[in-house]
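I have a structure I would like to understand better, so I am pasting it below and will then ask my questions one at a time.
Here the complex is missing one protein chain, while the rest keep their positions.
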Amino acid sequence: MQKQILMSREVLLTGAIVLLLAIISTRFPAFIAPSNLANVFNDTAPLILLAIGQMIVILTRCIDLSVAANLALTGMVVSMINVAMPGLPVPIIIFIAVAFGALLGMVNGVLVWKLEIPPIVVTLGTMTIFRGTIFLLSEGKWINAHEFSETFKAFPRTELLGLPLMSWIAIAAVIFFSVVMSRTTLGRAFYAAGGNPHAATYAGIDVGRTQFWAFTISGALAGLTGYLWVSRFAVAFVDLAGGFELSVVAACVIGGVAIMGGIGTVVGAMLGALFLGIISNALPVVNISPFWQLAISGGAIIIAVALNAQANREKGRIILKRAEHAT
Amino acid sequence: MLMETDQKSVLASTESEIPVLALNAVTKTFPGVTALSEVSLELFPGKVTALVGENGAGKSTVVKILTGIYQPNGGQIEIDGSPIRFPTAQDAGDAGVTAIHQETVLFDELSVAENVFLGHAPRGRFGLIDTSAMMERAREILESVGAHIDPRTKLKDLGIANKHLVAIARALSIDARVVIMDEPTAALSQKEIEELYDLVEELKGQGKAILFISHKFDEIFRIADSYTVFRDGALVGSGAIADVTEAELVKMMVGRDVSQIFPDRERKTGDEILAVDGYEHPTEFADISFVLRRGEILGFYGLVGAGRSEFMQSLFGITRPSAGDVTIDGERAIIRSPADAVGKGIVYVPEDRGRQGTITALPIFQNVTLPSLGRTSKNGFLKLAEEFQLAREYTERLDLRAASLDTDVGNLSGGNQQKVVIAKWLATHPKIIILDEPTKGIDIGSKAAVHEFMAELAAQGLAVIMVSSEIPEVLGMSDRVIVMREGRIAAELSGDDMTPETLVRHAAGI
Partner (left out) sequence: MTDTTRFIPDRLQSPLERRLKSWETLLLAVAVAIFIVNSFTSPYFLNAWNLSDMTFNFTEKAMIAFAMALLIIAGEIDLSVASIIALASTAMGAAVQIGLGTPGLVLVGLGVGLICGAFNGFLVTKMGLPSIVVTIGTMSLFRGISYIVLGDQAYRGYPSDFSFFGQGYVFWVISFEFVLFAIIALVYFVILHKTNFGRAVYAIGNNPVGAEFSGIRVARVKFILFLLTGLMSGVAAICLTSRLASTRPSIAFGWELEIVTMVVLGGVSILGGSGSIPGVVIAAFVMGLVTFGLGLLNVPGIVMSIVIGALLIGVIALPRLWEKWRT
């Protein structure tokens, strides 16, 4: 019974996803063919990666609105490196992407940690600065498919055991961060710092530094996604992934991450991302105009946050003995 | 004279050993306030030292310095005779100092075991947290403090007493040499307190040094080996517990005779003004019924977490009761919000002044006039002159001390903040005033002023409800006392039944 309570949010969401798939399959059975589901997963991989980073940031009572701009800036930087040095091997490109993204995340983190500027202000600011920087770097020009080297473009599409590497990276990130969040000191510190910052200080946790690491992780994942995005779509430009930060926050909220901090899981964030991914992939299939997508995800956010609030309602001190036994 | 003999006895007991932890002339100042002034404190292995002092004497500051939350401005901390610094809480833990804090500061969303082991969980392969070992060890420690809780339970599902036991288990999970217990029995029932005493004996046997902070003299004399008394941030005495009497301790603590604190007043009460019938809340309290008369001071006594504040806040409209009726002046009152309550003449002076009582970033006059803006304004437009006039009238009645009425409330001392809260409510002309721990954390001068003022209000025909955990205050001020235990009324006492023994007995459920 205990386990059920712990799992309920994820179970509920899985149920919702299955239900969604079932409804779609009544009108278009081919949608739930394994190969198509694999495609949907692959399309959703960037959202999953970013949602994991965003979840960690939100856990610590912060928010990172700069993820999409970070993705675009890192994407542009690695693209320009690729154009300038086509021979540079992909692992080095990936390393640069992760490191550069992490660096941008650290900028957010330092401003939040050392100057105690509210995260929403910091990331609102860096979001516009990152976008503007892309323009300065690229002079507003696009980098198009023919300018990239073949190996640069091929990496995310390379298949391993029937799945593209893009998907494998998302799966690996889910597993890796699940372990980090549940089984490492830093992972638990994210929960503690967001759940009760005051108590965390007493427990020897530096809340500001924990937030710094959360932003760094979010930035690193955004950087990684930046490379995957530009290589998969073989294009880099200023407005790449414009507005995507809101989908990322939406995925987290749908995945049961509490915006007040302290509550959320990697699996939840992944399921939230998949929920949105399935909807956006299914709309054209079931003949609904893609213009519906924005409204649907907006509605989903509102419903999800209402459900979260219901589940996390504060319980008070529980003074009556019978109340304690009842839970 | 007293001090001389005390120091001799300390010397006698320390000839053989150096203190495991010592504070040497430590000073701590905050902007405008000296919280500690050159205090010294010594803790010895296998000994329990009681730290005694009134609220605001500096006990909590000492705990925060010893656990790395605050940095002293002067003096030094010594471990085994050599100086050390605790820049963070982690450093204090590493040096073997652990504390059970007064407020149970834990994590609702984490499991019990994680609450116990956060920051020092057992590690397994690849340096990852060994969950099963953590559960196992958590279970052992919880059993040892008499808490029979599944360590996988989320903390938010526990009741207040069990949360407290988890906090104690957390302190014990660190292999510490020094254990600080800051009012550890405040929220515990008699049975749990007995188990805690056994535990203290066991820790003593293991050679740990214990700093025991408590208000309760019976337990100090029962388990402490030596004492240290603070008053207003300064050391006023220390020595062996065997060489001191309760009266002497009290005298050191308050610095004068206790019997004079409470104002004499004529106890005559008028007709019934408030009747509460069958008030109930799903988790916090049940079955609360009583009446209150004009000119009466009704005391509410109980252990921390007995549900007194929760009930009062419900009466004030903060939380909705699931059942129950309120009658004011013979008319049924429906109170859904504090605004309703104020409209019906009920006001509430909360225990948590900083968060609930005042808006610390706003100036005094704006705090005072906040609920009375309807009277000082015209058609919804502010009239500053009238605001200042109203604020002046009531703050002067309470003898407030401040630089100006435009000073932010956050810059005032606890006692003066409390005066602002009371002034705010008196300006609304209430019928019933509820005071929740009205003198907690304020200096003795303000304390007496608040007591005198309460007596004055009652004499003017106001009905007063006073929630207090201090037995002398409850007995000294109340006409009648209701004792609460675990969310219910345990007893209603008046006249000769109001004795310290009956209060404690009903509150602890013996």
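Going in written order, the chains are labelled A and B, and every chain counts its residues from 1.
One rule holds for everything that comes next: a contact is a pair of C-beta atoms (placed from the backbone, for glycine too) under 8 Å apart; a residue touches a chain by one contact, two chains touch by 3 or more.
Because the structure is predicted, anything quoted here is derived from the model rather than measured.
**Q** Using the touch definition up top, pick the residue from A:45, A:111, A:278 or A:323 that touches the left-out chain.
**A** A:111
**Q** Of A:89, A:132 or A:284, which one is in contact with the hidden chain?
**A** Answering carefully, the residue with contact to the hidden chain is A:132.
**Q** Touching the left-out chain: which of B:350, B:415, B:438 or B:487?
**A** B:350
**Q** Among B:80, B:287 or B:396, which residue is in touch with the absent chain?
**A** Checking the options B:80, B:287 or B:396, the one contacting the hidden chain is B:396.
**Q** So which of A:124, A:163 or A:179 would be touching the chain we can't see?
**A** That would be A:124, which touches the missing chain.
**Q** Determine which one of B:373, B:459 or B:504 touches the chain that has been left out.
**A** Answer from the full complex: B:373 touches the omitted chain.
**Q** Suppose we count only contacts with the excluded chain; which residues of subunit A make the list?
**A** Residues in contact with the chain left out: 63, 111, 115-118, 120-122, 124-129, 131-133, 135-136, 140, 238, 246, 249-250, 253, 259-260, 289, 291-302, 305-306, 309.
**Q** Using the touch rule from the top, list residues of subunit B that touch the missing partner.
**A** 316, 318, 337-339, 341-343, 348, 350, 355-362, 365-367, 370-371, 373-374, 377, 380-382, 388, 392, 395-396, 400-407, 424, 428
Following the convention adopted for this analysis, only the chains that are shown with their structure count from here on.
**Q** Can you compute the centre-to-centre distance for subunit A and subunit B, using the mean CA position of each chain? Integer Å is fine.
**A** Roughly 43 Å separates the two chain centres.
**Q** Please give the residue numbers of subunit A that touch subunit B in the complex, ascending.
**A** It comes out as residues 2, 5-6, 179, 182-185, 188-189, 191-192, 195-196, 198-206, 262-263, 315-321, 323-324, 327.
**Q** Report the residues of subunit B in contact with subunit A in the complex, numbered from low to high.
**A** Within the complex, subunit B contacts subunit A at residues 67-69, 88-93, 101, 105-110, 114, 118-119, 121, 127-129, 131, 150, 152-154, 156-160, 162, 282-286, 305-307, 310, 319, 486-488.
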